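Complex shown without one protein chain; remaining protein chains in place.
Moving on, here comes chain A:
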Amino acid sequence: MKKHTWLKVMASTVTVVLAALVMAGCGNSNSSSSSSKGSSTTDNKKVEITFWHGMNGPYQKAINSIIADFNKSQSKYVVKGTAQGNYTALQQKIMAAAKSRNLPTISQTTYTTVPDYSKSNLIEPLDNYMLQGSDKLSSSDLKDIYPAFLKSSKYEGKYYSIPFSKSTRILYYNQAILDKYGIAKPKTWDDIVAAGNKLKADGIYGMGFDRSWDMEFEGLARQAGNPLIAPGTLKVNLDTADTLEAANLIQNMVKNKIAKTAGADNYFTQGFIQGKAAFYAGSSAGVTQMVAQAPKTLKWGTMPLPSYKGKKATEIAGNDIVMFKSASADQKKGAWQFMKFLLSSKETAKWAMATGYVPLRKSAMDDTDFKQYLKDKPYNQAAVDSLDDGFQSTAFLGFSEYRNDLLEAVDQMITKNADPKATLTKLQATTENIIKTNKQ
């Protein structure tokens, strides 16, 4: 009798534990599909397209409304969007999902991951959908999309991504400081240095940078005539005289107390609001934060970054959307329709208005709503005006490793006051080595 009891207890314990393990396992494998909203019973006949993204808060709201629009616009497909946390978390989840063969149909990611993803055979080239078939983009469509976006979507002659959440680097200015010291809006970087020299005596910086000023650095190098990594040939230009001059310019500005980096604040937004600098080179996506945090009394505005050596260039940052190979043919077809929908003039204007990201095509500027939006929120004009001079850095195999090294070098030039020449010479060698080893 007694023995029977403990046998029963043991047996039931083991069953419970095993059941729990099995359920945990199932829960994991299903989480990608079951966590997205909507009942599957009503969508039985529709093809489900899963879409992972890294948008939170107001951005997530905006994306959900666009997804809802798409689902209403046709009856064949249903897109289910899932927020995966921030970009870093999203990247890690893609990695884990690729390993466990649980990838969504499409996902947001930076275009710089495309070389590595395509090498690992994870993503689908879009040429078959984008340039051929009944749903292709017409040549006028292709001309309408800003060339910088199309360029970065292309890798080794094929399109692998569509641009999505994009922002540019712009210049914020504090009108009160400009008025008080009689400073005009800068046309060149020399003007900013001059303004900084004027303001120095009163403890105000001319320019504020984010913690990492790699984008301004790359922009200046580009304006001086050389991309840090040449597209196509992948020639590394990190130790050229032009690049060195760009690094020196920014380091000297900081050394001479004409400029300040945000350091632990990450973004210079707070410093700018407190009137610590007349200008701030930041992301156009930061406008949302600026509006939210700046007191009403602060008079500020935005403009495109000034020219350097007679040229203009502004780095475009942000994310693209890629399609994974693991999806079914039907899913891929539907995914492309959704991508095309996102690229349409009307939707991209709507997306831009809701989020502060830039519209992806020129015709969006003719949209009456968008025109009104720019009139109501003039601080969003600068990003749009910068687009024609926009560029994106060259993507290649091993980019994320190179980017780590670039950020480290840029950081050392400020926090350790490292000599730009030595730092960049070392970076040149490391980068050349990364490119070489990845070619093998």
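Rule of thumb we're sticking to: a residue touches a chain if its C-beta (ideal position, glycine included) is under 8 Å from a C-beta of that chain, and two chains touch if they have at least 3 such contacts; residues count from 1.
Please note the rule applied: contacts and distances are computed from a predicted model.
If you had to name the missing chain as UniProt does, which of "ABC-type sugar transport system, permease component", "Quinol oxidase subunit 4", "NADH-quinone oxidoreductase subunit H" or "sn-glycerol-3-phosphate ABC transporter ATP-binding protein UgpC" would it be?
Cross-referencing UniProt, the chain left out corresponds to "ABC-type sugar transport system, permease component".
Out of A:288, A:400 or A:425, point to the residue that touches the absent chain in the complete complex.
The single option touching the absent chain is A:400.
Of the residues A:73, A:266 or A:293, which one touches the chain left out of the display?
A:266
Among A:49, A:106 or A:122, single out the residue that touches the unshown chain.
A:122
Could you please point out the chain A residues that touch the chain left off the display?
6, 10, 13-14, 17, 21, 88, 91-92, 95, 98-99, 116, 120-122, 263-266, 400-401, 404, 408, 411-412, 415-416, 418
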